[in-house]
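Removed from the display is one protein chain of the complex; every other protein chain stays in position.
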Amino acid sequence: MSLLLAAAAETTKVPRWGIFVDVDGAVSGFITAIILMAITWYFVTAARAGRPMPQIRKLAGLDAIDEAIGRATEMGRPVFLANRTAGVGSVHSFALWGYMGYIAKLCAQYDTPFVNIAGDYLAAAVNEEVIKQSYLEAGRPEAFRPDTVRYVPGDQWAWTSATSGMLKRELPAATMWIGYFYAESMTLAEVGAQIGAIQIAATTNTAQLPFFIASCDYTLIGEEEYAASAYLSKEPMLTGTLVAEDVGKIIVAAIVVLGVIAELVSPEANFVSKMLQF
Amino acid sequence: MKRTVPVIITTVTATIVFLSIVLFKTDAAGWPGQFDRMRQFMAAVMMFMGMANMTRVHGSAIRKRDRNWMFSVWLLVIMFAYAIFGMAVGNKNATYRWIYDAFIPPINSTMYAMVAFYLTSASYKAFRAKTLDAALMMACAVWVMLSNVPVGDMLWSSESWLGGMAGVRDWIVSVPNSAVSRGIAVGTFLGGFATQLRVFLGIERRHLGQG
Amino acid sequence: MLEKLNNLDSRWMYLALVIVLVIPIIKPIGMSISVNKDLTQRMYDFIENLPPDSLIMFDIASSSSSDTEITPMIYAVMEHMAKKGHKLLVAGQWESGLAYWSPKIDERAKEYGWKYGVDYVNIGFKAGGTATWRAIGQDFWKGAVGVDINGTPFEELPLMARIKKIDPETIDLIVIYESGSPGMETWITYFPTVPLVKGSVAAEISSSVRYIPTGQLKGLIPGMRGAAEYEKLVGRPGIATQLMDAQSMSHILVILLIALGNVAYFGAKKKSAEAR
Partner (left out) sequence: MTPELQTWIGVIATLGIFSFLIKENPFYRFFEYTVIGLSAAHTVVMTWDNYTKPFWNNGIMKGEYYLLIPGAIAILYYFRYAPAKYQWLYRYPLALIMGYDIGYSLAYDPRPFMVQIRGTFEGLKDLNSFIYLAIFFGVVVYFIFTFGNKSKGVEKTRNIARYAMMMYFGVAFGNTVQGRFSLLLGRLLFLLGDWLGLVKLG
């Protein structure tokens, strides 16, 4: 009972600060956002000024993209890239466009059919723009076909039934599942495995990762999904944002270490904890 | 005008929205609430984009007489008929609901139920102890599956030492597992934040295409 | 032989799965199950120890696709309530789920001889998310617009006379049947003092158990297995018990397939090594 009361007290005792919203972590979240922006800005400027950026660690899943497209070209079969949930303002779309630009360009160069299945009607329009741009960069704008980007309504199982149907009918040699997926992950990955495609998956939904790992050849875990844009383009400015991210992680680790020390000294007066609650 | 202005619009809008949420109380009447309404209204105005895309994709299939062009005809007919009917009578209409209930829930539940089949065949092919990674994953999966059904209790009862199979499972779930999920969550947050900053700062502008 | 096994066609596995599921459904074996002391037993004890005539609220936060997991839980808890003589208030955070289970609850209530309005009330779905629930918590009648699922005013329902707020004095326990969000966060965040238990679909168990030691959840029914345990505790085996054999068999099939897959893989590897 005392535990319950303690929990209850904790949720009501929220620090208020002027006009700031009275939610746990509102102020510290704001400060965190500003700090992260500052770090990112610093490293991007450094990269723009031509300072050398460190190498990104090897990510097998991203290296495999070239191999997968190569095999699709040899077999004369299409390459599929799909995402159901990401809207235009979603971080998964931003990540997806990084993959899309790279894959579409390679496909255009090798004259391999490329298909994108989108589940959001606004994102479908933007995907088309990204792909057209890549085809243009590859010097083959005429290779873009009107059925390259296919919108299928994002209703979970309608989308999945359509995608599995397309997989079995068009037999892509490479399939890529990038973004946030739910229970449909198992169906997609297993149907893809049955048609013998090379499969690369990337998702941040930890509950669905096991299914991708089970049935895909390469799986990018969690945050690795977001690293693709920098990794594939090798552009120093994008790498700079990755460095900023890593600095963020080191700061988090430092805060946790501080928090542990404070907790061991006195759990009641843990200043780190109070700071983060603010 | 074609690429720079949109980048500026994005950055300025993001800054305004960010500050309005951080500085003002979030309720329907305040600034964040108003911005939210505008965003919703914009998405509502754009709602026919999906049908436009589908008309084009399936229209091209019909024109080229693809293998499944008859199905594409059927799809377009049913889509337009149902949409026009629904917009005319509203989604609470009994006939509209009847059509919906007859097709969509059974197909959805069946697609969902099929996951069980795929799970079965995936475990046959995937859980092979080729590497230590795979072996660990397999061992944990088998352990949890056994402890979730009566057979697990028969093998190692939950009355006995360490709480039996279920006891060990609960320890794995509450200690190493939640540590992993939290670690991944920290990385995901930072990665997502950086990805958004790339667009916010105008470094990533692939979505704006050429010209 | 082993190579063939190594690349076994999935369709054989699907056939095997259908067989191991259908046979126990039609002819259950009746394997005995043990009751989870930390989860199901706790919830049972909590309801068992409530004084008679307590008011229990059901919150349905699930969709009909979780039918086979949630329905037996609802039935088992209702059976328990009927034995102890508790009153029931049905509400839901998910519109479709509430619409789906309301007739089933009515059917069971009829069997127990419960009178609508006296022994149980269904207030129906109230739109507006957590804001609505906070309003209902402060003033139940006003927040819930004063009518039940059929549009009957609360004045005509005697049970509603004792429900003016959501607090521990009025509502002795909230049972949430949840398969996703919005769900128990509403209660944990805004009504932390009202005792809460949860009937959870299997996929949600691992994310919910951490609320048990802190007392934020008084107990939990873990998936279909938990429903079967609860049925055992209340002494009325139902759907979950009947299906538990099928669950066991399918789990065993998956484990056997994993074993077989490994045998085939290592066998084939050894053979190809010998051939070289």
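Labels A, B and C are assigned to the chains in the order they are written; within every chain, residues are numbered from 1.
Definition applied: a contact is a pair of C-beta atoms (placed from the backbone, for glycine too) under 8 Å apart; a residue touches a chain by one contact, two chains touch by 3 or more.
As the structure is a computational prediction, the values presented were derived from the model and not from experiment.
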item: Visible contact partners (per top-of-document touch definition) of the missing chain; value: A, B, C
item: Contact with the hidden chain (one of C:Ala16, C:Val35, C:Ala99 or C:Ala203); value: C:Ala203
item: Per the touch definition above, residue among A:Thr73, A:Ser90 or A:Thr148 touching the missing chain; value: A:Ser90
item: Interface with the undisplayed chain - residues on chain C; value: 11, 14, 17-18, 21-22, 25-26, 65-69, 75, 201-203, 205-206, 223-225, 238-239, 242-243, 246-247, 250-251, 254
item: For chain A, residues in touch with the removed chain; value: 23-26, 28-30, 32-33, 53-57, 87-91, 121-122, 125-126, 128-129, 152-155, 157-158, 161-162, 164-165, 168-169, 183, 186, 206-207, 209-211, 213-214, 221-224, 227, 239, 242-243, 245-246, 249-250, 252-253, 255-256, 259-260, 262-264, 267, 270, 272-273, 276-277
item: For chain B, residues in touch with the removed chain; value: 2-3, 5-7, 9-18, 20-22, 35, 37-52, 54, 56, 68, 71-72, 74-83, 86-87, 90-91, 95-96, 98-117, 119, 123, 132-134, 136-145, 148-149, 169, 171-187, 189, 191-193, 196-197, 199-200, 207-209, 211
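The criterion applied here is as follows: only the chains that are shown with their structure count from here on.
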item: Smallest number of contact steps required from chain A to reach chain B; value: 1
item: Chain nearest the overall Cα centroid; value: B
item: Per Cα centroids, the chain farthest from chain B; value: C
item: Computed distance of Cα centres, chain C from chain B, in Å; value: 24
item: Centroid distance [mean C-alpha coordinates] between chain C and chain A, Å; value: 33
item: Multi-partner residues of chain C (each touching 2 or more other chains); value: 10
item: Multi-partner residues of chain A (each touching 2 or more other chains); value: 194
item: Residues of chain B touching chain A in the complex; value: 18, 21-26, 43, 46-47, 49-50, 53-54, 56-57, 60-61, 67-68, 104, 107-109, 111-112, 114-115, 118-119, 121-123, 125-127, 137, 141, 180-181, 184-188, 190-199, 201, 203-204, 206-210
item: Complex interface listing, chain A residues touching chain B; value: 19-22, 26, 30, 33, 36-37, 40-41, 44, 88, 91, 93-95, 97-98, 100-101, 121-122, 124-126, 129-130, 132-133, 136, 145-147, 149-153, 155-158, 160-161, 169, 183-184, 186-187, 189-191, 193-194, 204, 206, 210-211, 213-215, 221-223, 225-227, 229, 237-238, 241-242, 244-245, 248-249, 252
item: Interface residues, chain C side, partner chain B - complex; value: 8, 10, 13-14, 17, 31-34, 36-38, 64-65, 202, 206, 209-210, 223, 225, 244, 247-248, 250-255, 257-258, 260-262, 265
